[in-house]
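Shown here: the complex without one of its protein chains, the others still in place.
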Amino acid sequence: MRGLGLYALVLGVIYVSLGLMEFILGFFDMFLGGAPLSCLWIPVDLFGGFSAFVIGLTYLAAVRLLKGEYESISYVLVATMLSTVFGVLYVLIFLANGLSAYLSGEEWSWIVDLARPEIWLFISSTPLAYSTWSTARKPG
Amino acid sequence: MVLAIRVALIGNPNVGKSLIFNNLTGGKAHVGNWPGKTVERKEGRCVYEGVEMEIIDLPGVYSLTANSIDELIARDYIVEEKPDVVVDIVDASNLERNLYLTLQLIELEANLVVALNKMDIARDMGYEIDVKALSEILGLPVVPTVATTKQGMDELKKAIIKAAQQRGRRRIRRISYGKDLEAIISTIEGILKKDRVLSSRYPTRWLAIKVLEGDEEVLRRIDRSPVKAELMEVLG
Partner (left out) sequence: MSRIREVLGEDPEIVLAERRYDWISKVLPKVMRGARPITLSDLLDKALLDKYLGIPIFLALWWALFRFTFDVSAPFSDLIDMFFSRLGEAVEPALGGGVLSSLIADGLLGGLGSVLVFIPPIFFLFFGLSILEDSGYLARAAFVVDKILYKLGLHGRSFIPMLLGFGCNIPGVMACRTIDREEDRLLTIIVNPLMSCSARLPVYVLISSAVLGGYAVAGIYSMYIMGIGLAIAMALLFRRVIPYFRGRRSAFIMELPLYTVPTLRSTILHMWERGFLFLKKAGTVIFIGVLVVWALSSFPWGAGLEESYIGVLGRALEPLFRPLGFDWRGAVALFFGFIAKEIVVGTFGVIFGAGGEASEEEIADVIRSENIFTPLTGYAFMAFTLIYIPCVATVGVIYRETNSWKWTLFTVLYELLLAYFTAFLIVSVGHLLGFS
């Protein structure tokens, strides 16, 4: 229980920071004419950043697991689901961009697409997802 | 000795009302519409121990306000047609929410029998319900049933017949809503009682409660009453 709680906490902090940075970069880009520092691995994505931020908050809401409150596992359940949704989404986008590039003969920046942090965070969340979901499925 | 009685079935949506209706009437029903409305009206017959019961299925409702057509239909039937018995079908696995309607039926002073359905599901969920205690607290006969396996149907029919026979003679359990509120209700009741026409047609306590709730239909009925002015003064 404590282990799960810590794991969720770590993921939560990462998602929240990632989300904030994506959001800020996106905000600069959209309204202030250009991101100040374009870090290679952090996408410029206003709403994507917001979403990552929300996922992070959901993970963090599970902090009460550390105190032993079983019900807080619900936040981890939902957060891992969200991680999955977005992880799969960005993989699909990666593939779709590839297909588009193939059709139009244009360049494909596949590294950027594949390096989307949410994909890797999703992969790192799978052990947590597995253990929380199998625990939750057991009755009682 | 009663030979023919009218029984109304009421309850929340999805409590098994239709199933119980079918169990009682043997699946034969006369389906039509409530006069002037698009809501379905089901009627059927049931004979048990020499007593003929005309069973009517009221719409499934969560409460009895004037806000929706379904609720008005159910309420009007009970208040105007005054059926001999009203069976309140309660979902045992969802007691808290279902009892809200039961309280309103008690306010209406309907001749109630409670059918506590889905006892099997409640048991599976880990609930243990003390039927006798519930019956004592409500002041009503409570019959546990499992409509899906037809358990409790005979007991229900017996309870319905007994309730019809005891009608008017049964002590109506008054459920208190708190001293301050009850004081206000009494005051309003006192005023309403002065209107003989109104108070002979409807239970005054129920009228008083509805007035407090600002019930549109009830207020409309009181609009032409001689006691309206006095009432308005008290309410402020």
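Letters A and B mark the chains in the order given here, with residues in each chain numbered from 1 onward.
Going forward, a contact is a pair of C-beta atoms (placed from the backbone, for glycine too) under 8 Å apart; a residue touches a chain by one contact, two chains touch by 3 or more.
As the structure is a prediction and not an experimental result, all values here were calculated from the model.
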item	value
Chains on display which the left-out chain touches in the complete complex	A, B
Residue numbers in chain A that touch the chain omitted from display	30, 46-48, 50-51, 54-55, 57-58, 61, 70-71, 73-75, 77-79, 82, 85-86, 89, 92-93, 95-97, 99-100, 103-104, 136-137, 139-140
Hidden partner chain, residues of chain B it touches	13-14, 62-63, 65, 67-69, 95-96, 99-100, 103-104, 125-131, 133-134, 137, 175-178, 180-181, 184, 209, 212-214, 216, 234-236
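We take it that only the chains that are shown with their structure count from here on.
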item	value
Averaged-CA centre spacing for the pair chain B and chain A, given as whole angstrom	53
